[in-house]
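Beneath this line is the structure, given in structure tokens, with notes to follow.
Here the complex is missing one protein chain, while the rest keep their positions.
Labels for the chains are A and B, by order of writing; each one numbers its residues from 1.
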Amino acid sequence: MVDTAVARQRSVLSQLGAIDCDVHPDAPQRSDLLPYFDDYWKEIVTTRDVDRLELTNFPTRTKPFFREDWKAAEGRGVEKLRRNLLDPFGLKYAILNCVTGVHAIYDPYLAAAVCRATNDWLKAEWLDRDPRLRASLVLPMQNPEAAVEEIERFANDRRFVQVLALCMGEMPLGRRYYWPIYEAAQRHGFSLGVHAGSAYRHAPSQSGFLSYLAEDYVHQVQGFAAQVGSFVAEGVLGKFPDMKIVLIESGVSWLPGQMWRMSKDWRGARIEVPWVKEPPSALVRRQIRMTTQPFDAPSDPAELERIIEHLDADDMLLFSTDYPHAQFEGDAAIPDGFPERLIDRLARENALATYPRLEERP
Amino acid sequence: MNEMIRSLESKLGLSTVGGIDCDLHPASPATKTLLPYLDEYWRETFVMRGVDRLSLAMTSSPPRAPINVRSDWKAESGFAGDTLEAVRAQALDPFGTRLAICNVLHGAMIMHSDDMAAALCGAANEWLAREWLDREPRLRGSIIVSAQNAELAVAEIERRAADHRFVQVLILAQNDEPLGRRRYWPIYEAAARNHLPLCIHAGGSNRHAPTATGWPSYFVESYVAQASIFESQLLSLVAEGVFQKVPDLKVVFAESGFTWLPSFFWRADKTWRGVRAETPWLTEQPSDIVKRHVRFTLQPIEAPPDQDALARTLEHIDCDDILLFSTDYPHAQFEGLNALPVAFGETLAKKILIDNPLATYPRIAADF
Partner (left out) sequence: MNQAVLEKETGTEAKLGIVDCDIHPAFSTPDELAKFLPQRWRNHLADYGQRSANPLVGTLPYPRMTPGNGMRRDAWPPNGGPPASDLSFLREQLLDPLGIEYGILQPLAAGSSTLNQDLGAAMCTAVNDWQLDKWTGPEPRLKASISVAQEDATAAIAEIEARIGNRSFVQIAIPPRTIEPAGRRRYWPIYEVAEHYDMPIGMHSAAFGWHTNSGAGWLNFYIEEHYAFSHSLQSVVASMVFEGVFERFPKLKLIVVEGGFAWAAPLMWRLDRQWNRMRSEVPHVKRPPSEYIRQNVWFTTQPIEEPENNRHLLDTLRWVGTDRLMFSTDYPHWDFDDPRYAFKVPLSPAEREKIFRENAKQVYRLP
């Protein structure tokens, strides 16, 4: 039964030419990045042993996070990605999201330098090697001036389609402090990707740090929810109407509850935020998008459709595998029970509408 | 006999007549009092929301704690410094103060909402001008701002700068991030541009626990922890290169204490020698930068009663320009009028009372 479903998935997927909106390249080590630093930073990262930048909150070595079969496959880098993902899934494009410890660095200049090197590495070692690959620009959110410079630096390389931030950083992302970044992003057609992960500037919960990784991972939802609340309340959605905001690896099913609640609260609390002129749920539907893995849903596939109905936005969901994380078995990347009528939107159309830079010639 | 003399000396201070008091606190105004100074949107919504009935007193500076209200200065209300009459009779006249800088410690500086904080700070500054500076020629003011939103803070500084009775910009010691960080730089540039020192005053927003190991149980514990916060801020300003970026900036630490300075200098300088590569813009040692750019108000004087120890500490600091006279009225930092211990000696006392404040505050010097 399962095999048939899997086989059906595979044939469905390979016909779709899907766009995978959340793929993780191997985390770059210092040896990978060294060629891309200038002399000063080369010396710094070497003598000060800046290496293995990995978030405690998003670890790269945790066994249960990764699929065994993908890990064990032969090859490395792009070759391995082709073998595991691009070819068997028949993907049209895959968007690479590099989530590393750079987001947690305190030194704003070191953070900017590592981001620059990471983006250069993404371009040379990945984008240049397979025409199906696209990527998010890793931005030093700790240093908005440098982040804007980085956006300008890659503005003409249309294979970079999005700018990336974590769902839990220093300040809620809606704050005006970050607006110069969104202004530059919107001007050049970049979407804003908010990815699961915390820089641990603050404890992930209101009661402090969590005992277990499983518990910590559950809390990512709160980060996403805080960001959506911030984008709405601070007026980012109205101020940057052409910039789509993609919530990556968030779990999906938590959003309807928030839309209901914020819209209800807005009726009573509007005078505090007079620039929010429409109900939050309308604003969210217009500009917020979500990738589909993981999809926190009940085990009964019939219920999945109800959740999607609650979202009430056919253009909101974006196909993703979250490769190489273990979010599904076999090729069952499309959540079980996903409505047929929305498959094409999920696989391609929504992504094309979300990422203006996607279809342009690089 | 020597013991007795020493003990007597420690009870008597040096004369403070003609001095410039660089840290005086009129009582923070009630929110209702600020309504006339707010624009229509805030006035209306504050009344609608009942915000005008809220006290914005700060936990970091509890208005009735014994250290914050010296018992002989306490009014019937339980507070102190809440009328001009009281301030004249208790803070200005007895000390023979020539000029005093009013530092209003108002919760406006720590509200979460950027716009609300900015609106309230603006109203408080206007209130200070109208109800205090207009009525007492010996008083000068500090422009309070919320550091959280640099753009709005800069707007308030520019707005207020035209009134030369405002002689400095005031923020609190504990904010979202260490004060050396780039997000705050526009505030420093605006201050320096307008010849306004930046005053960093004890207290804060509780965005973070006051210590790295969490929340102290007792106020006395928190208060002591302020010194660590100031040290961190001092090093942050130095290490991030604020004084390279804004070479005209003067910073005043208010109510921070200063006897921790020698050990700070020794440790910061030594560390700098070892890790210079990380901060290549620092071409001189931290202590030299501090001595050039940073000043400290006198109170509290955290020293043993033995005047020798205080004298030695001053020697260790080795910078006669660094201290600015203050009473920190109405906080209970000393007894009677003994604001300036004999250990300072007459020569240094005059510097502290007059010369150092004049050198620090260009706008006061212009008046003198």
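One rule holds for everything that comes next: a residue touches a chain if its C-beta (ideal position, glycine included) is under 8 Å from a C-beta of that chain, and two chains touch if they have at least 3 such contacts.
Computed from a prediction, not measured in an experiment: that's the story for all the values here.
Undergrad: Need the list of shown chains touched by the one chain that isn't shown.
TA: A, B
Undergrad: Which one, A:97, A:119 or A:198, makes contact with the chain that was left out?
TA: Touches the omitted chain: A:198.
Undergrad: Just to verify: which one of B:20, B:38 or B:56 makes contact with the chain not shown?
TA: Looking across B:20, B:38 or B:56, the contact with the absent chain belongs to B:56.
Undergrad: On chain A, where is the contact patch with the chain that was removed from view?
TA: Residues of chain A in contact with the hidden chain: 64-65, 167-175, 198, 201-215, 217-219, 221-223, 225-227, 229-230, 232-234, 251, 253-254, 256-258, 260-266, 268-269, 271-273, 281, 294, 296-298, 303, 306, 309-310, 312, 326.
Undergrad: Under the stated touch rule, tell me which residues of chain B contact the chain that is not displayed.
TA: On the chain B side, contact with the omitted chain comes from 48-51, 53-60, 62-66, 78, 107, 110-114, 116, 176, 204-207, 209, 214-219, 222.
In the analysis below, only the chains that are shown with their structure count from here on.
Undergrad: How many Å are there between the centre of chain A and the centre of chain B, using C-alpha atoms for each centre?
TA: Each chain's C-alpha centroid was found; their separation is 45 Å.
Undergrad: For chain A, which residues are in contact with chain B within the complex?
TA: Interface residues on the chain A side: 44, 47-48, 107-108, 143, 145, 170-171, 175-177, 271-272, 274.
Undergrad: Which residues of chain B touch chain A in the complex?
TA: Touching chain A: residues 41, 45, 48-49, 113-114, 149, 151, 176-177, 181-183, 277-278 of chain B.
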